[in-house]
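Beneath this line is the structure, given in structure tokens, with notes to follow.
With one protein chain removed, the remaining protein chains of the complex are shown where they sit.
And now, chain A:
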Amino acid sequence: MAAVAVHQFAPCITCHAWSPDRSMVAFCPNNSEVHIYKLSEDKWEQAHILQKHDQIVSGIDWSSRANRIVTVSHDRNSYVWNYEGSEWVPTLVILRLNRAALCVQWSPQENKFAVGSGAKTVCICYYEQENNWWVSKLIRKRHNSSVTSVAWHPNNILLATTSTDGKCRVFSTFIKGVDTRDSKAGSSSDSKFGEQILQLDLSFSWAFGVNWSPSGNTLAYVGHSSTIYFVDDVGPSPLAQNVAFRDLPLRDVLFISEKVVIGVGFDCNPMVFAADESGMWYELCQIPWGEEDVINWSQVWFAVF
């Protein structure tokens, strides 16, 4: 297994997001701008530069249906960019944060997005049609340290967060008027906004990179002690497994399928983990990336399968 293609866009990339058709990629080259590159005939060309933030852009997400980009930065601001005509037009989102924003993700139905911040809070933003702007609701008083990563459950209501206090928490983000109470969903739709469903205390060190499996049954996150944690049947009685490995810690994970997970981190090779028939997770292999130590702690690239 080797890299499909290697392109050097910038000496250092902070965060990135793919467009819905995977023909464009938006990333931050370690400054306050967002560059969008388009793939045309096997060459990457710079299409747009989005300049609105004052400090480094720490999170980008590109929604697949509505073609919107959300960016968050260390300057406590967030912008939602809409493609109008041939330009990207920003809309400021009042996050009400008093520290840097660290990560962002659109919800599966793209009517909300979650922002993790250094203010030990998570902002859930949704669009208010009457006032034509994005409103934020905060989940406070639950995290003891910065929120490093957020991940939405496929049901659009549950949100998993990881923090530098070593814990992974699952919250309900039900917002009246935005989410509908599904009678089939059961316990997840009975909770109020900001209610903590679950707190996982598996890691001794900082927790990063959380991701749900496509069905929402399994949760995976990494700890800085070179371990990756898998939690099955997230709910009142979860089943947790740790897989420890010899290499340097991972920084982010992605579920490729229900049983296969790829992790990237401080070692320059992505690692593949798989679950066997009995549900036990193990390390499958490493994908050799070459001699370049370009991947410091990049987010996982969505492979086009």
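Everything below uses one rule, namely that a contact is a pair of C-beta atoms (placed from the backbone, for glycine too) under 8 Å apart; a residue touches a chain by one contact, two chains touch by 3 or more; residues count from 1.
Keep in mind that, in the parts below, contacts and distances are computed from a predicted model.
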Message = Tell me the UniProt protein name of the chain this structure doesn't show, selecting from "Actin-related protein 2/3 complex subunit 4", "Aldehyde dehydrogenase", "26S proteasome non-ATPase regulatory subunit 7 homolog A isoform X2" or "DNA primase large subunit C-terminal domain-containing protein".
response = "Actin-related protein 2/3 complex subunit 4"
Message = I'm checking contacts with the chain that's been left out. Which of A:Asp75, A:Glu110, A:Asp232 or A:Glu283 qualifies?
response = A:Asp75
Message = Looking at the full complex, which residue from A:Ser19, A:Gln105, A:Thr164 or A:Asn211 touches the chain that isn't shown here?
response = A:Thr164
Residues belonging to chain A that touch the chain removed from view = 11-12, 14, 30, 55-56, 58, 74-76, 98-100, 102, 118-120, 144-146, 164-166, 205-206, 224, 248-249, 251, 265-266, 293, 296-297
